[in-house]
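A single protein chain has been omitted from the complex, and every remaining protein chain is retained in its original position.
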């Protein structure tokens, strides 16, 4: 099973977590990414996420398929926000369900690392007096 | 911050997850352990967890302190059930909140591995026609 | 041939468009198309360690030969998560 979603609305982490995994599983692991308020040189008022939506969904789907093929995990959920995200809100939620925790840890790590490398989504930091794309800072 | 709890009641994973972490953090990771229905030779009807409560709380507290000292994590929650736990219900929930995911992954892994080694809690599998302590199977 | 070029995030800001149709010669490569956009819009890689390319929603390299109606996307290194 897999669930892949891009959404403008806040992520209901609780509901998503509760819906992932089965009575056959031993371990459910989750990763919630939240933008940091002070990651830039000046205070971040909020974040804005732009996605190349069709391709982002395809890439997320590929990552889930790779994880499901590489480890005996039974369930995999990846939800990414688009649009405005306030500090403290989740920008991404990943949940994997596995019979054993080794597999769950490895799959979860693979998924978040790969999302950050290949999924065409960009983060813009919005300040009181301007904004800056995060990937511009090389 | 840390939260350490032993409880007979079902773990409210959603509420616990929502309560962990701050707007300053970048990554919240959770591990939910659920007893497997078919881990033994015969179908498990339910699990029963016995804790040496005072010592178990002390050991859980030590593990949280060690994790907070070893990695720059800001929040750590460990809740373990006692008494009857049905397959599919969480027997343990661990949540860590960290500025960076490397630290979060390392701390979460350390906590679950150490809990399984040192915290005096024992699992009994209850079948339709009997029961068996899991640690007896050497 | 008609090629649709899509620009994302900071590259969109530099290009001044998010999607535009270009009429390009047959056997144009993705790299040729980038140079054509740069001619019209100025340096679209300013401040980037690399420009990423995708054709029809799949990553590709600059030597990828384009075909009629392809959608070529130009974007900076991703920063989601």
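Quick notes on this one:
In this document, chain identifiers A, B and C correspond to the written order of the chains, with residue numbering beginning at 1 in each.
The rule is short, and it goes like this: a contact is a pair of C-beta atoms (placed from the backbone, for glycine too) under 8 Å apart; a residue touches a chain by one contact, two chains touch by 3 or more.
For clarity, every value in this text was computed on a predicted model and none was experimentally measured.
Across the whole complex, the hidden chain's contacts among the shown chains comprise B. Checked against the full complex, the one of B:30, B:74 or B:91 touching the unshown chain is B:91. Checked against the full complex, the candidates B:33, B:87 or B:104 give a single residue touching the omitted chain, namely B:33.
Within the complete assembly, B:50 is the residue of B:50, B:66 or B:86 that touches the hidden chain. By the touch definition given at the top, subunit B reaches the unshown chain through residues 33, 49-52, 54-56, 58, 80, 91-92, 112, 115-124, 133-136, 138.
We adopt the following convention: only the chains that are shown with their structure count from here on.
Graph distance from subunit B to subunit C, where chains that touch are one step apart, equals 2. Among the remaining chains, the Cα-based centre furthest from that of subunit C is the centre of B.
Averaged C-alpha coordinates put the centre of subunit B at 49 Å from the centre of subunit C. Chain centres here are Cα averages; for subunit A and subunit B they lie 24 Å apart. The set of subunit B residues that touch two or more partner chains is empty.
For subunit C, the set of residues that touch two or more other chains is empty.
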